[in-house]
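The complex appears here minus one protein chain, its other protein chains still in place.
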Amino acid sequence: MKFEHEQRLRVRYAETDQMGVVYYANYLTWFEVGRVEYCRAIGVLYDEMEKAAKCFLAVVEANCRYHEPLTYDTEFVIRTRLTHFKGVFLAFDYRLLNLDGSGPLAVGWTKHIVVGQNGKPKKIPHPYAGLLKSGTPAFGSEVEQV
Amino acid sequence: MKFEHEQRLRVRYAETDQMGVVYYANYLTWFEVGRVEYCRAIGVLYDEMEKAAKCFLAVVEANCRYHEPLTYDTEFVIRTRLTHFKGVFLAFDYRLLNLDGSGPLAVGWTKHIVVGQNGKPKKIPHPYAGLLKSGTPAFGSEVEQV
Amino acid sequence: MKFEHEQRLRVRYAETDQMGVVYYANYLTWFEVGRVEYCRAIGVLYDEMEKAAKCFLAVVEANCRYHEPLTYDTEFVIRTRLTHFKGVFLAFDYRLLNLDGSGPLAVGWTKHIVVGQNGKPKKIPHPYAGLLKSGTPAFGSEVEQV
Partner (left out) sequence: MKFEHEQRLRVRYAETDQMGVVYYANYLTWFEVGRVEYCRAIGVLYDEMEKAAKCFLAVVEANCRYHEPLTYDTEFVIRTRLTHFKGVFLAFDYRLLNLDGSGPLAVGWTKHIVVGQNGKPKKIPHPYAGLLKSGTPAFGSEVEQV
């Protein structure tokens, strides 16, 4: 679980508010993008896992600390790690950084429970579970091993 | 189809952008609220129509003209009418007004096709079709007959 | 700081995601609505405080625990309290409840620092500070004293 994925994003106009910075709820949307791209990097297509394995990552808790405001059109990196995976529970953490690696602009985490279509807890089946456990990037060139 | 429904709304902080006014995409979200409340007023619960009759109002086209910018915390009214309903096609129009009836702040319309779960066109069954056709408000006191 | 404000809201279609429940970031938008309506109830117009006093409530940290999923068109209540106010720091907490008071559907909190237009910490001036400190509802009938 030492693997980290870095996803580059750019602030959209829609994501700003009248304070001239990014509205605070939008960070959670970026966390989702980071989470999904983390999974893709280790070979787990989240969309496929929902459709083929009928497994959904319901969010149990989310947290974000806002260090520096982000402004329109700024490019930044979201660095995502899987910090916990046992049974039906997973946790990710996220660091938002400037492109030069300085920051953090924000840090956060999310806790999840895997559920089936009926909303009941459900174990992630093979091969998804194994890929998440090993955390080996499927495409080494796109990601950064720490 | 002469019935109009008026829904009162207030601009959320999340809906503003760094220009200090409401971001333009959010008007379409308000149109949806107007549409749903219009349906409720004539006795059609949109949620129930989706679940019980498996009918979904897919949007075919949407249009909005922005007359005056809306600012944070402003209360306004969205006036919704069903302007067309024939076969599987419906159209609504919307007028955003100040609370005193002045305006419009914006006007728009949406065109819809009714589809089933498979995405294919589907006729709205009884009693929904009849209620939409008659356009009689189910709760006279909450709405305004024009 | 024992005063609580209850704001009734209804889930919008735009707020759902393909899992069929409310997307998790939208709870933070509702927290903002709860916060603003809390302030209004004790006589502080947030919009006016921004414009007249040039005081902005920057979010320092936000947290949400999701207990039960919320579905489209559901009406619920967000119960907001000011739990901390000292110097330039404030904190609110939030409970999302069913209309009958059962729940919670979700609980959360936000921590804020008051900043001026330059982004530097700034004390909230009179009369806003006094109103927030006393936490006396300005309009008793709309709110609930606990």
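Note that the chains take the letters A, B and C in the order they are written out, and that residue 1 is the start of every chain.
Note that a residue touches a chain if its C-beta (ideal position, glycine included) is under 8 Å from a C-beta of that chain, and two chains touch if they have at least 3 such contacts.
Being a predicted model, the structure only gives us computed values, none of them experimental.
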Counting contacts across the full complex, list the positions on chain C that touch the omitted chain. 13-14, 16-21, 23, 25, 71-72
Across the whole complex, the chain not displayed is touched by chain B residues 19, 24-29, 32, 56, 58-66, 69, 110, 119
Just checking the interface: what residues of chain A touch the absent partner chain? 12-14, 29, 32-33, 36, 45-47, 72-73
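What we mean here is this: only the chains that are shown with their structure count from here on.
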Judged by C-alpha centres, the chain sitting nearest the middle of the protein is C
Rounded to the nearest Å, the gap between Cα centres of chain A and chain B is 35
Just give me the whole-number Å value for how far the CA centre of chain B lies from that of chain C. 27
Tell me, which residues of chain C touch at least two other chains? 29, 32
